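All protein chains but one are shown in place.
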């Protein structure tokens, strides 16, 4: 199998940079209370080669360093790194192969998003934040066992019916989110947990009022085209 | 359009001070768990000119500095700053134009306050802390799209029926709070989430007992006139 | 009115020590998520004189210092300090006058304890931790307005029916706890919120199983006489 020495200096420079970015972004999973112990992972696909950088399997977040991140190709084969990659590597790879605009994938078991996933219910769009970030309900994907690319396929198939939505709640499992880079996918993971928690709480005291479809479209268009710095 | 150079040195000195205050107060939104990622903003109106200082749009809290804050006039036009201002700028500006005693505005999507907003229910006054801080129920405002001054108008119109109350839960959206300065509005945002959480929790185990109107008045008068340092 | 100069050097030395203890213990209110903004206070009664040290009114926790604590007599009159004392000073003083073994009082609005208080329900003893710390249910006290000693009287009267219990949930208001010193009362405040949260959560998924009275007695006796370092 190819090692990193077989790639150009440009690729090796991007690997170095992305190792740092992915390692650092795991701190955001802790900061926003999205993970416990080792139960969540971040990856980013390179711009300069068909490679990705992902968390090593079962390593506590306080021990993660840029050097401990694992580089694989988009079939999940290790290209560089001394650790075994995340159990979800084949699923991250599947997503990158089938969604070429996606350069970041995040998986967590965040509490309230996973609660929706455990019941098989999608989160109804009752918040402007959901119109902004998800463009509608947050959908549920199928139940799949861990370790193969089946989860990745479940994510891709589910999002095919929800264009523009960056999150899927895999049934009985937890959320997978995507983005234009790893930071964008981490943001989607944080937002998924926040709206999961809020709509969950709303259901305990009444009925969340649905936002009409055309208002959701307006919110989503503004958020994607005007919000933020350009 | 006018730049800051067109204003007096006194105004420029206040701008410098308020940039620091507003940047620092965003840390309190994180400290009290009122925001996720970039989803909340603080502004303060100046004493020396019809200007306000507000968060830039879509910038993560750890990257906020006094220099990244944006200065606008009370129509929302940028007067000083290198970043685009918050999406909610026109609504903050509307509030300042129509409520001259207000010099601080805060918007969050804090979890439990937003849960009440999603159901369209106001928070019933069942806590002495609510009599103190809000003088009654925390009211719900209309559903409005983001980006225009419509949300600001919704806040002002709602508070017209709740004199002395510093918070409105904008339907399907989240709380807006006001104060005599930005710190005061941040305090109201923290208190709004706390009472939203507490009364929410009370409803899960029984019926919150309403506080009689005359006791609410006594609580509110004492809190506004005696509590704190004078 | 007497100033601190009228007291012995022994008293002044204890004042200095207790100012530091009480200021530092407010950090524990934050650490265990018992308070928001300024909404909680700690006091400790001296051993060497009929004086107490209490939080100043309405001051944010990050600004508290030993020097900002206020010394009052047991009628609530300020004996030393530059700030106005807590709004609850007269109630702390009432408790110290009527319960001579109590040397620490804490008041918070912690979320779940206050939720029980809002419904007027006591917390049923369904946890060994409750048998240990409270010796039974955590009782509810009457609704009283803030600012007089009425709340202190409500605490004392309620605890008269619950000997050995260090906590009262004042109706529509929040918990007051007592202890042999301020640290002990802060501990009781942390435990009150924890059991309030746990039994609240238990009620959402079933019926908390009551612990028989004689087992509660055994738990409480062991905890008070054997637990900890002696």
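Note that the chains are named A, B and C in the order they appear, and that numbering of residues resets to 1 at the start of each chain.
As a working rule, a contact is a pair of C-beta atoms (placed from the backbone, for glycine too) under 8 Å apart; a residue touches a chain by one contact, two chains touch by 3 or more.
Model, not experiment: these values are computed from the prediction.
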| note | Contacts of the unshown chain among the visible ones are A, C
| field | Candidates A:147, A:164 or A:212 - the one touching the absent chain | value | A:147
| field | Touch with the omitted chain, as defined above, among C:71, C:170 or C:211 | value | C:211
| remark: Considering the complete complex, of A:7, A:32 or A:116, the missing chain is touched by A:116
| field | Contact residue for the chain not shown (choose from C:19, C:107 or C:197) | value | C:197
| task | Against the chain that's been left off, what residues of chain A make contact? List them. | result | 36-37, 39, 56-59, 83-84, 87, 109, 111-112, 114-116, 118-121, 143, 145-147, 171-174, 200, 203-204
| Residues belonging to chain C that touch the chain removed from view | 32, 126-129, 132, 187, 190-191, 193-194, 197-199, 201-202, 204-209, 211, 215, 218-219, 222-223, 226-230
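To be clear about the criterion, only the chains that are shown with their structure count from here on.
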| field | Classification of the chain B:chain C interface as same or different, half of numbers criterion | value | different
| Greatest separation from chain C - chain, by CA centre | A
| Where the centre of all protein Cα atoms falls, which chain's Cα centre is nearest to that point? | B
| query | What whole-Å value do you get for the distance between chain A and chain C if each is reduced to the mean of its CA atoms? | reply | 45
| remark: The positions of chain A in contact with two or more other chains are none
